[in-house]
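Chains shown are a subset, placed as in the full complex.
Letters A and B name the chains as they come in the text, with residue numbers starting at 1 for each one.
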Amino acid sequence: MLKATIDAEIFRESIDAIAALVTECRLHTAEDQIRTRSVDTANVAMVSLELQSTAFNSFSATTGELGLDIAKMKNIIGMMGKGDALTLNLLDEERKLELSFGGYRYSISLLDVNTIRKDPNPPGIDLPGKAVVPGDALNNAIKAAAVISDKIALGIDPDAMTFYMEAEGDTDHIKLALGEDELVALNPVRARSLFSIDYLKDMGRVMARADEVEVYLGIDHPVRFVFDIADGNGRVEYLLAPRIEAD
Amino acid sequence: MLKATIDAEIFRESIDAIAALVTECRLHTAEDQIRTRSVDTANVAMVSLELQSTAFNSFSATTGELGLDIAKMKNIIGMMGKGDALTLNLLDEERKLELSFGGYRYSISLLDVNTIRKDPNPPGIDLPGKAVVPGDALNNAIKAAAVISDKIALGIDPDAMTFYMEAEGDTDHIKLALGEDELVALNPVRARSLFSIDYLKDMGRVMARADEVEVYLGIDHPVRFVFDIADGNGRVEYLLAPRIEAD
C-alpha cells in the first residue's frame, strides 16, 4: 500500500536520478521510506536512491515492491508545473499507480516485478580517497573532458592536495585540478582510476544540481558518488566500474 | 482592392490560426472585413476566421477574393518585429500582394483562387453542451493526453458539473475534470465525443493564447471551438469531426 503526496519538483529530481542509468526499476516501499537499487543493462553502473517519509507532504505506506516504468514516469513528469503537489496512490490490487496533480489524474499500469532484475548486492569495496566537490564543478569538468576523449581519469594527488580530472585525446590533453580552495573537503589518499565518459555525463547532469557531491576513489577501482536530494530527506548513490587504462 | 495597415502581432495571430489546419486559403475581402473559411485536405476539420476593419489601423477594401499561400506568409511573418506596423497592398491587377514593414517590402504572387477548394458550407448541427474554458488550460489538457494516446474524449458531466477530457492508452489512463471553479461558464448538458489528438494539438497551440474558448459539444458529434482574436475585433471558429469510439 502506498498513498503519499510530494512536491512535484522533488519527485522529478528523484526520477531523473534513476533515469540517468535505467529505464525501469523495482521500487520498495516501507513504513518510513521508498527506495530502489538498480544496475544498468551493461552491469557497469549502479544507482541507489532513498527517499525518507519526511521528503513527502504526507506519507502512508506498508512494505511492498512496485515495478516502475521510468521512461513513462518521465513523460508524465514533463506535464507537472512547478509547485504542483503530486499525489501517488496504488489502485486495482496494486497493479496500477495513480498520479494526481492539478486537475489531472493519470493512472498507469505497473510492471510485473518478476520481469525486472533483482536488486544487486552492494559491493563491499574499500575506496580510501575522498573529495567533496560542488556538483556543478564536477559536471562542468566532465563536459570539458568529453570534448576531447571518451575516457576520463579521476584522481587524488595527496602531494599537491588536489582532486583532479584528466583526459587524453589522440593529440590533445586536458587536466583540471581542484585545490583546497575549490573543494569542500579532501581526504588526501593517492587515487586514480579511468572511467567511461558516457556514464559520467548522464550522472553529471543529475549531480550538477547538488551543492556537494562526495566522491570516493581508489587505484583502478570503482568511483562512488554520494549526494543528497529533497533538502537532505533523500540520498542518491552512484557506483561506476573502472575501465582498464591502456598503455 | 485592398490597402490596409495592421499591427504585425495581430496579423501573425490570424495567420497562425489558419495555418493550424491549411496551407492555402481563399481570403475574402469586403468593405468592412476580411474572412476565410477552409477545410483541411482530409475533410476532418474546418477553420473560419473573420477580422473586422476595426482590427486594422487603416482599412480600405472592396469585395474580392485572394488566393493566399499560408506557408509562405508564415515565413515572412517570422521576419516581422514586435510592434511593427504591416501594410498590405494589392498590386499588378491583384495578382501580387505587397507586405511592407520596417524598411522591408515583400511582394508575393497570389495563388489562382480557382486552384483552391471552394468555401465549405457551414454545417447545421446542434451542439447543446457548452463549456467556456481558459485557452491555456485547454491546451495543457490536450498536451497531457497526447502523452498516452492518439485519441481524446471531450465531454460534459452534468451530474458532477464538470467539463472533462479523458484518454485511454494501452495500459494507462488519464482524466482531467474542470469544475465550476476552473471554468468560465458551463451549460450542463450531457455530452461526450472522441477526437483525434493530432488535430487538437495544432488547434490547442493557437487556442492557448485565448483568454476564453467556447467549447460546444454533443454526443458523438463534432466539437466546435470559438474564440476572439485581435482584442475582440476578430473571431476564429474551429470545427472538428468526431472519431468512432471503438468498443
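Remarks
Basically, a residue touches a chain if its C-beta (ideal position, glycine included) is under 8 Å from a C-beta of that chain, and two chains touch if they have at least 3 such contacts.
Quick caveat, the model's predicted, so the values are computed rather than measured.
Because every chain is the same sequence, the assembly can be counted simply: 2 are drawn, and the full complex in the file has 3 copies.
Quick note on the criterion: only the chains that are shown with their structure count from here on.
On the side of subunit B, the complex with subunit A involves touching residues 140, 143-144, 147-148, 171-179, 182.
Residues 72, 75-76, 78-79, 102-109 of subunit A are the ones touching subunit B in the complex.
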